[in-house]
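One chain of protein is taken out of this complex; the other chains stay put.
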Amino acid sequence: MLRYIIRRLMISIPLLILASFLCFALTTAMGDPLGEWKLQKPRTPAEISAAYERTGYNKPFLERYGSWAGDFVTGDWGESVVPGNAGRDVKTDIGKAFVVTFRLVILAEIIALLLGMLVGVIGAVRQYSLFDYTATGISFAMFSMPLFCVALILKTGGISLNNWLESIGADRWIITAGPPGDGFKGGFGEQFFQYTGAYILPTISLVVIQFALYSRFQRASMLDTLNADYVRTAQAKGISEARSIFRHAFRNALIPIVTVSSLNFGATIGGAVITETVFGWSGMGKFLVDAITKLEPFQVLGFMMVTAVFIIVFNLIADVLYAFMDPRIRLD
Amino acid sequence: MTDLTSPVAPPPTAPTTADKSQFDSSSARKQWQVIARRFLRHRAAVIGVVIFVILVLFAFLGSAFWQYSYTDLGFTRYENPTANHPFGTDRLGADMVAQIIRGTQFSLQIALVVAFLSTLIGVVLGALAGYKGGWVDTAISRFIDLLLVIPGFIIAAVLVRNSFVATATGGGSSNWLVVALYLGLIGWLSIARVIRGMVLSLREKEFVEAARALGASTSRIIFRHILPNTVDVIIVNATLAVAQAVLLEAALSFIGLGVHSPDTSLGLMISLNKNELNLHPWLFLIPFVFIVLISLSVNFIGDGLRDAFDPRQKRVKA
Partner (left out) sequence: MSELDVMDAPESAGSSSSSEKLLTVQNLSVDFPTDDGVVHAVRNVSFTLAPGEVLGVVGESGSGKSVSSMAIMGLLPKTANVTGSIKFKDHELVGRDYKQMMPVRGNNISMIFQDPMTSLNPVYTVGWQLAEAYKAHHDVSKKAAWAKAVDSLELVGIPQPDRRAAQYPHEFSGGMRQRVMIAMAIINDPDVIVADEPTTALDVTVQAQILDTLLRIRDETNAGIIVITHDLGVVAGMVDRVQVMYGGTVVEQGGVDEVFEAQRMPYTVGLLGSIPNPSLLGKRLTPIKGAPPSLMNLPSGCAFSPRCPLAIDECRETEPELLETDRAGHFSRCHRTAHLATLVDPQKLFATDEIGVVENPASLTVANPDIPIVEDVDVVEARMQEEEENPTS
């Protein structure tokens, strides 16, 4: 197993190098960083050439790639280069943003996964019951809603709730503009109040869609395993129905969902984009949207590389977990 | 392997005269009828079809029948829904029904193009990789692995940004097709993998060997023998891709990296009206309802198709 992990990590390196090349190409395809700046008002040739010097876009593609890649692996991730926005170190910004996003996403994922598994299992065991139809219907509906709509509706609801709380003399609870940059203050109770107020709506937004996915998936794989021959064998041995469902069917249904959720988690960074935009969190999502909107190449590159590493790591985790749970798979 | 005869699918009835051949070609026709019948039994799927058809008619033919056009701007602004303007008017004084017709039209257009493109590319590349094997398979698979490392949503956003730069000075060029193309270019990865897997296993089946032995060419084998067995999966996947594309495009437009004027889409409309929920909720809610309707109906259809092709029932051997 250890050998396999090491081997995978070794393979990841050329993969990352290729990915970096691809990212660089994509960033270049994004457009000239100074494209819009030049059109804002007439610029002097001196200004233009100075600005280009800063972005490095006056050099050919491969040379730019080489210098960026070289800097990147030594820890220099560049800085923002578009005039008016320039000078911010990419690595520092991403570091801060990452922490914010990670806290949000991991909480939401765990809740969505546990809830989804529970509902999926019950739905499969009690197939076609009222619970199943209701759960399926709700999952369908959630699945069909754009995340940003859900988030916006929740946000509006949150504001209304705040207004109502204020009207009855209580404090406003829901914080719809992101957690305070320097952490929460006050006693434990106060902190808890603020913490939940800030986290609850974005978490619910993220959970809603992920939950729908996981519960549908779990239900489908449970249905498969519930009908499996080995469950019939287990029941023929005289064990209880509950035991045959959980120890036999569920244990096998767990395998695909563990894999799927690991893979999904790696890509959830993308989902955070919407939520953060709606709720004003200064996380990776907002960072990216700003970076793309402002045509900042190094910021976009930094983001993409971090995401790539994340995804590769979680792909590896998914495979390892899969082998761990299914004795038929032996990695070596 | 023993035949598992499910009590649900009736085996052929015993022929009354000993001469009726069991290899009637009408049995092939009957398979599609069986599938269609199973689909129609899904109430949700049938409702989905009805809703979707209504939406399509509304989007593409609505403007011909509706009294106002989306360019009519003379009405009182922010009017609540009335008989004259069933969906109200927006902040520029345009009739919302006309706007919604147009928005739905664009959303559907984009989604259909995206689904078509990603399915086409995915099936072709997946089948190629699965059937040819060797370096073709390796190249395509590694390429897919590479592309999967970066979330497609972000790739699309980055690429679409380029189509904006030229329009920063105002005025605008239509970019819905560009958005659709980019989304299609990133959406083929999962279907390609699925098809590749299916083709890989189908390739080993005896009927392919038999076809080869009879001298069939590679393309004939792929198109006449292997792909028909994947049609179920392709259709289901394509259908679900439509629903996914609607949501994806809406998300892109929301963060400002999707379609922009002169084009529009339901997602863009919601995005532009995102602050209106308190005072003029219909401006947000009506496009929202329409997006959900499109997505729901297509998801129901996809689910119904999936069940029609491969029903999950408890089978009992006889």
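As written, the chain order gives the labels A and B, with residue 1 at the start of each chain.
Basically, a residue touches a chain if its C-beta (ideal position, glycine included) is under 8 Å from a C-beta of that chain, and two chains touch if they have at least 3 such contacts.
Keep in mind that this is a model prediction, so the values were computed, not measured.
S.K.: Given that one chain is not shown, which residue among A:Ala141, A:Ala228, A:Val260 or A:Val309 touches it?
M.R.: Checking each option in A:Ala141, A:Ala228, A:Val260 or A:Val309, the one touching the absent chain turns out to be A:Ala228.
S.K.: Need a quick check: the contact residues on chain A for the chain that isn't drawn.
M.R.: Its contact residues with the unshown chain are 228-230, 232-241, 248, 251-252, 255, 325-328.
Going forward, only the chains that are shown with their structure count from here on.
S.K.: Where on chain B does chain A make contact in their complex?
M.R.: 145-151, 153-155, 157-159, 161-162, 164-165, 168-169, 243, 247, 250-251, 254-257, 267, 270-271, 274, 277-278, 284, 288, 291-292, 295-296, 299-300, 303, 312, 314-315
S.K.: Considering only the defined contacts, which chain A positions touch chain B in the complex?
M.R.: Residue list for chain A touching chain B: 15, 18-19, 22-23, 26-27, 29-32, 35-36, 39, 140-141, 143-149, 152-153, 156, 159-160, 223, 227, 267, 269-270, 273-274, 277, 288-289, 292-293, 295, 300, 303-304, 307-308, 311-312.
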